[in-house]
Structures are given as C-alpha cells and as structure tokens.
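What follows is a structure written as structure tokens; I'll ask about it next.
For this view, one protein chain was removed and the others were kept in their places.
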Amino acid sequence: MSQLKTLPSLLINKIAAGEVIDRPASVVKELIENALDSGASQIEVTVAEGGKKFIRLTDNGMGLSQADLPLVFLSHTTSKISTEDDLTGIRTFGFRGEALASLGAVSQARLISKLKNQPGQAGLPAGQAGAPEAYVIEMKGGQLGPCQPAAAPEGTTVEINNLFFNTPARRKFLKSNAVEMGHVTEMVTRFAIAHPNVQFRLINNKKHVLDLLPVTDVKERLRHFFGDDLVNQLLFVEEGDVQAYISNPILTKPTTRWQFFFLNQRFIRDRMIARAVRQAYAELIPNGRYPAVFLFIKTPPEEYDVNVHPTKLEVRFRHAWQVHDEILSLIRKKLLASDFVPQAPIGSAPEIASFGLPAGQAGQPIGARQALVDFFANRPPEMFPSSLPGGSGAPPIQASPGTIFTRPGPVTQTETANAGPDQIGAGQSVRFSAFQIHQSYIISEVPDGVLIIDQHALHERILTHKFKEQMRAANVYRQKLLVPVLVELEPKEYDLLSEIRPYLEKLGLEVAEFGQQTISLQAIPQILTNANLPELIHELFNNFSSDEFKNRSASKKSKSECEIADDQVTGEEFDPLLDDLINLLACKAAVKAGDALAPEEIQALLKQHAAPAYTTTCPHGRPAVFKLTLDELKKYFQRK
Amino acid sequence: MLFKNVLGQEPAARIFENILKHGRLAHAYLFAGPMGVGKFRFARELAKILLCAEQKAGSDLRPACDRCPSCRQADREQHPNLRITRLAPDEKSIKINDIRRIEREIIMKPIQGKRKIFIINDAESIVEEGFNALLKTLEEPPGYSLLILVTNRPDAILPTVFSRCQLIRFSPLGDRVLRSFFHKELKLNQPEAEVLAHLAQGSIGWGCYLQEHDFIRQRACLLERLGDPGGASRSGLAEEIIAYAQRHKKSLEGNRQRVIQQFKVLALFFYDVLLGHYGLDQYVVNQDQKKLLRKIQTASSPGDITRILEVLMAGEKALKLNANYKLVVENAVCQMNFN
Partner (left out) sequence: MKITCERAQLQEAFQIINPIIPTRSTIPILQNIKIIAEKQTIFLIGTDLEIGLRYEIPAEVKETGTIILPTQRLGAILRESTDEKINIESDGHIARIKTKIGYFKILGADPVDYPDFPEFDTKKAFEIEASGLKEMIRKTIFATSGEITRYALTGVLLEITKKELRMVGSDGKRLAFIKKKSEQNVPQNIKVIAPPKGLILLERIIQDKDKKILITLEETQLKIQVPAGGSRKHPIFLFSGLIEGNFPDYANVIPSDSDKKVEIPTAEFAAAIRQAALVTTDKFKATKMILEKNTLTFFSRTQDVGEAQVKMKVSYDQKPFEIVFNPDFLIDVLRVIDEPKFTLEFKDKTSPIVLKIGRNYVYLIMPLTVDV
C-alpha cells in the first residue's frame, strides 16, 4: 500500500496557505524535516552558491516505494496526516504536503529513493522479490517526469537545481551567496542542536562547513557551535518536561541570538518564553544585555498548535501562562540558588557606563544580588529628628554601620566628593559643561570622555531611588492639597479600591471615598507635584489589575518559597507590586523626553547623577547613560 | 436635507437631523466606518452647519449656507471654533502634544459663536497616553464643546474613551453614488467608472486611491496582456501583476493588496466573459472591452471561465491568509488557460 495519501480538501483548507519556500534555507528546512521523519540517523546537506544553484540532501531514512514517488510532488500529499484529528496531534515535522509540491513547481527537482529493507517486506509477491530497487523521479517547473529505476543506497536523496529558475522575480529577491549560506548554516545548526544523536554534515562549494558526529550529550554540540567559553558558563536545569542550559549571569550577550528554544525538537520562536527568560534574569544582568539560553521543552502535541504560521516557527500554547510561569520559576530558582563569585569580565564585553562610577567598576554585572541585600539591610537615618536640641547646633548625621554612608568601595568615593552643596565644585563631573540636545538628551563633559544622558531615564532612576529611600525611612512627604482632586473611577477600578488602597497609602496618596465611584485625593507624594493625577490614578489601577501584575504577585509567592534564605538576609519582604508602582510614580514625576530644560535644571540633574550609584536599584529601566571615552574617540579619529 | 453636501450616508444624516431637531447633541461622538466613505466630510459638514452664521436662534437648524464667512472658514478649515487634528503625513501616530493642545484649547471659551468643535481624524492612531489624556476631557466636557473622533478602526480606540462617545456607524457607499462620483469628479468614462465602483468597496477614498495610483491604466495593461496571442503572454501577465504590486509600496501587505485588486479586475472581466456565454450582455461591466470579451468568449467554454474564476477567488483567499503573493500570482496565471 502506498504510504502517501492525498489530503482531503477540508484539511487543505485548514492548513493556512503559506510562504513555505522563500529561500534556500527554507528548502533545507523542509528537506531535513522530511529526512528526520523518515527516521534518518545521518543527514548530509550539500549546497552550491549558497543553495541558489544547487541543494542536495541525502539521508539514510526508510525511503519511498516506487508507488509513492509520483505522489510526492503532488500538492497536499503527505504520509503524515490525513484527517483533521491528526492535525491536533502532530508529532512529526513536515506535515504540510505543500513543501515538495512547491519545490517541484519552482525548481528542477530530482528525487532518488530506495526503500529500506524492512522485515515486513521480506515476503512481498514475486517481481518485487530480492533487494528492493531504487527509483528516480524528476520534476521541472511543475512538470512531472516518469518514474524510473536507478541505483542508490538505502534512503532518499533530493536534489534541487536552480531554485526559482522559472520565477525570475523571486530569484531576484534572494540575497548574496554568503547571506543565503548564512541562513542555511543557521538552519542546520538549529536541527543539529535539537537532534544531537543524528549525524549532520553540511558541505558548501565542496568545503565541509559542518561535520557533526552523533553525540549523546547536547552540550557537546553546543561546545562545537559556541565554544568552551560559553559552554563552561552554562548551568543545567531540569524539571518535568523542560530542560535548559542557561548562562551564568556573569556571561551576557548583546542580543538574543544566543537564545534557542525547542519544542519537541522543533526550533520555535515564542514571545512568552522569551519573556519568561527575560524576567528570570531581571535585576541580575544589566539592561540591554541578554543571557544565553538553550531550552528544550517536551509536551504532548495536544498542548500547542504549530499551525499558526506556515513556517511553523511560531506556536500557540494552550496554556501559555502556565508555560511561562514554569520556565520563569525553573530558571529563577536556579539563578538565585547559585552563588556567583564575581569573575573577570569575559572577552570584550562592552563596558556600560553608569552613574559616575569609575570605568570598569560600573560595567560589571556583579553584585546585583548584593545590591538588593544592601538595599534592604540599610536604614537611612530619619529625615528629621523628632525634636531638636534647643539652641545647640544640628546633630551630626548618624554614620552608623550599615547605612548607605558607609557603603564600601567606589560608592564612598563618589559620596565624599558630593557630601554637601558647598563642595559641589569638588565633584568633578559637575564642574564641566553640559547642554541639552533634541530636548531629550544631555551631553556632559567628564574628565575621561563624554556622557550622553537620557534625561527621562536618568531622572526616573534618581527619583525611584530617592523615593524608595523615603519609603524605607517611612519618610514619604505628602503634600497636602488645598482642594482635593476628584477622580472618577471605572466600575472595575472601583471594585479594586479596597485592594489597592494600602498600596496607595504607602505611596503617600491620601485617598478618601467621595460619593459614587469617585475618590478624592487629599494629599499626594511630593514628587508628584506636577503630575497629571487622574491619569496617574487610572494607570496605577490599570497596572494593578493587569495580568503581568498578577503574575508578578504570583511570582512573589513562589519567590518567598524558594528564597527563604534570601529573605532572611534582607529581613524585609521585597514586594514587586509596590516596586512596580514606585517605578510608575517615578516615571510620571520625571522630566519627559521633549521637555526643554533650563541650564539650572540640567545642572541639578547632573549633580544628582554624580551622587551615589543607583545602577542596580532600578531593575526595569532602560540604560540612562552612554559614555564615550576619550580613548574611543581617539581610536575613531585614528589618533591612536 | 440638512446634510446636502454629503454623499450617501443617509442613516447618519437622519440620526443627526433628529438629534439637532430635538437639541440633544452630545459632547462626544465616534464616527466609525470603512475608510473613504465620507466620515470626516460628514463631521466637517456637521461643524459647518452648527457654526453657520445664517442660523437663527430659536428656530430649527438649516443647511449650511456655504456663503457666510463662517461657512467659508469651515470649508477651508480655518474656522476659529473648528479645530481639526489629523495624522501628519509622515507620522505614525497622533502625539500626546497634539492631544494636550486640544485639552488646552477646549477649556478656552469660544470667542465667536456658541460652540467649539474639535475633530480628530485618524483617531485610531492616537498614542495611548493621548487617549488617557482625552479621558479627562471627556469626563467633564465644557458645555459648548463638541468632540468628534473619526476612525476606520473603532477597535483601536481605548475602550474607556469609546464608551464615553456616542457611536455613529458609517457604511460603505452604494455603487450608484460611487459611479457617478468617479464619472463626474475623476472624469472617468462610464465603463471605467463602473469598474472602479466595483473595486472601490463602497469607498470613495479607496477608489480615488486606486485611481491616483494609475489603477485604471493598470487595468488596461492587464487586459491587453490577456489579449496577447500565444503562450508568452502568460508569464507576461504574471510579471505585469507582480511589477505593479511592487511598484508603490514597500510593505508586503501593500503588495498583497495590490495583487488582490488586480485579481478583482481580472475576475470582473472573466465574469463578463461568462455573462457573454450566457447571452447576458446587458449586465456586462467592461463595456469598453467588447472586442476582447468576444475573443476570449469564443476561445473558451463556460467551464473554463468558471474554473478561472475559482482560481482567482482561491488566490484572493490565499493572499488574505498571507500567502506568498508571487507564488500565488504565478500559480493563478498558470491555470488561467482555456481551450
């Protein structure tokens, strides 16, 4: 019986039509998927001119029978599914019959196959007795040739010549050989990581690009592709159906290209997963840097739908948040349980200039945890002593151990340089000139280069920091209002009022109910003096009720379970909800991009910038400061 | 006929006639409907009627006189009490500053006349902060103010803003309105106007857009290719379609849209061939292509034509599902054979 069936039309309609073949790499993808489906353990891909001229894939899979061959190139033919029920249980890769048909339509394709000698076929009727023969079939621009006997080893070989030869418009669309080859290599890499037990070989213009022997441990494959430096920094985590190699936070990458997610050995892109990873590393690595993560998920096919996009790169999980939460907690737990000893910066990781710290000290992604610990261990002195000793001078500021005044290392240096307004001249970064450009950035000269500051981001961070300090000291100033501000709430918001109220009060927003679904603000935190209050209130409620928020509060719960040790150190519960609200408040209170600043305002901002480091306390901010060193300038102008 | 300067849109006109007659004008409306059906014009006309200097206090509103300084200022969008905000040509969104300006202006009492009218066209492109800022204004609109948000994507309006506006729906225009407009205003001949009316999907804006982008000329090219003798014309037709699709817009979506439009031209033509087969010449739209129609009719069977129409429809469907448009075009054109 023929293994291939023509899909019923109903099913065809269910499969979204698509752009299956758009470049050589996608040809390679379809062919490798087919090869893996046929049970191959060795796959060899040979290409010429980046695959534009020639692609050949040879596998040692089960092969196709003579009867199957003509069907191969027919649209919507596949051996893999035939009814709708099958669609929801897709375990194989290339369930779309279109692939080979499309290929046959846009190239000169040739397929040679020899059926594997299977025990079940030993007793075939006469005429087919003896060793099964190989057959070859060709298709040129959609014209199917006859199926003829040929000589070949067991398995299937597909050759694609002159891709898009009959569609010049699309041929033009292809990029240079090198670019297309890059895509092909990337594609083979993905499969090779997902299938460490399969031998892969990639040959381009007769040169061996990849030659990968089967291995039992995927780490060996990773080592091959990414080198010892990276692989030695990987931590392994496993729980249930998820396995992952994740990078030590010390090692970060400038983009997410070092993140590979596989679902049932299929390479996928998924925002939820990416987000879970990002959140797991939040606060542990600097903004704008990304961890390396290789994530392998196994889950029954019923749990997701790959039929979202023809390229099958995206999937839709039935329980997306659950997947997100599992991955987040898995990685987060591991990261927080590990003790990272600061190590020398790796390679040429670019330095991140921040907050007046001397170069080199700021850029290290160390001590994020330490900073959190510091943060909660410190109690700043009370803003005002409860009473002043009459007549005597002001009491000295208590520099008791554990206050921020005795923070070790570079912080102290900066601190002393800016101890008081009379010493401003001594704070070097202030002495130099500064100006604003595009009403959004401040350019400031510093001894060893130039700082480019995002005025909003910097101000936001400073405010966040100061506001938190005030909160810890229970010292939040509330500006009493002459006339209360009334805010009308949505019914949904009104329902949340009792829940959110404690938070509002902690933030310094004095709220009273005022008739139907309206609240009146009696006092506001001083930093909000010029903010749009009703808008802010709506946003606070909005944040509070958002999924992300609920999620965070859920993660807070799981955190308190897995991080008891951590909490014991800090002695105070870190409340991500409150943290989020503070960030929102600071964001609203800060100067915006587009606000013209007076010279005094610029100076004030810079002065505060030079004060103690806030680098690690604002976990969700974008980078605020970009530093161009004199060395870099010299290099650029070739003076060095 | 209060809204004498508005094409079609009778239901909306009736609604407002009623509202104005009973003096029940709300402070905020959302005009929602497909693009290019006259939503914005309607809003401007409404403003013009309300601001017209010829209106007599105490009596029913009359159509805008179109002559008084107020009407002239409104037509030129220079009226002090009619403030219009729209998406700037090179912008992707209506910025928070634009909304803040409206907020500032709306609280200033009108200097001449009794009303101050604000129209925000392309309201779907207001940034989220902007919507939030509008909320405040919508919560306590000054008595003299009228705010009209105009959009073709009501789903993109922040729900809290949406719920504070009265929704007025605008529907696609009828073929007759379109045909006469294209004939009179765009100076197209009758068959061309009719073809464009068929393609315009009830939208004058869309029809004008197609026309501005040489669509009628493109139709002629396509039909000419279709009439080419010999097999060479087939790839020629495909290239023609793809070339037009690529000519104007860089976005993939734009390219697909253009292919769909051309498929529609072809489908309309083949449908006429089919009508010819059944002797129903009086319904033929492509009246200016009688020769070609006859030629293809004699060369084909009704079965051929139905198959081609199916191919074109399947192609359109595939394109709407984001299929690769080049493949679709090549595939469709290959199957466009008869005899």
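Labels A and B are assigned to the chains in the order they are written; within every chain, residues are numbered from 1.
Just so we're on the same page, a contact is a pair of C-beta atoms (placed from the backbone, for glycine too) under 8 Å apart; a residue touches a chain by one contact, two chains touch by 3 or more.
Quick caveat: nothing in here was measured; it's all calculated off a predicted structure.
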item	value
Visible chains in contact with the missing one	A, B
Residue of A:Q199, A:Q243, A:Q265 or A:N532 touching the missing chain in the full complex	A:N532
Residue in contact with the excluded chain [from A:A151, A:I437, A:V483 or A:A596]	A:V483
Identified contact with the non-displayed chain, of B:H27, B:R44, B:R83 or B:R225	B:R83
Contacts of chain B with the absent chain, listed as residue ranges	69, 72-73, 76-80, 83-85, 100, 103-104, 107-112, 136, 142-144
Missing-chain contacts mapped onto chain A	380, 383-384, 386, 388, 390, 393-394, 397, 404, 415, 418-421, 463, 466, 469-470, 474-483, 485, 523, 526-527, 529-535, 589, 601, 604-605, 607-608, 611-612
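Quick note on the criterion: only the chains that are shown with their structure count from here on.
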item	value
Approximate Å spacing (C-alpha centroids) for the pair chain A, chain B	40
Partner chain B, residues of chain A touching it in the complex	16-19, 22, 102, 105-106, 142, 166-167, 169-170, 173, 310, 488, 490, 532, 534-535, 538-539, 594
Chain A partner contacts - residues on chain B that touch it in the complex	97, 129, 132-133, 135-136, 139, 160, 239, 242, 246, 317-318, 321-324, 326-327, 330-331, 334
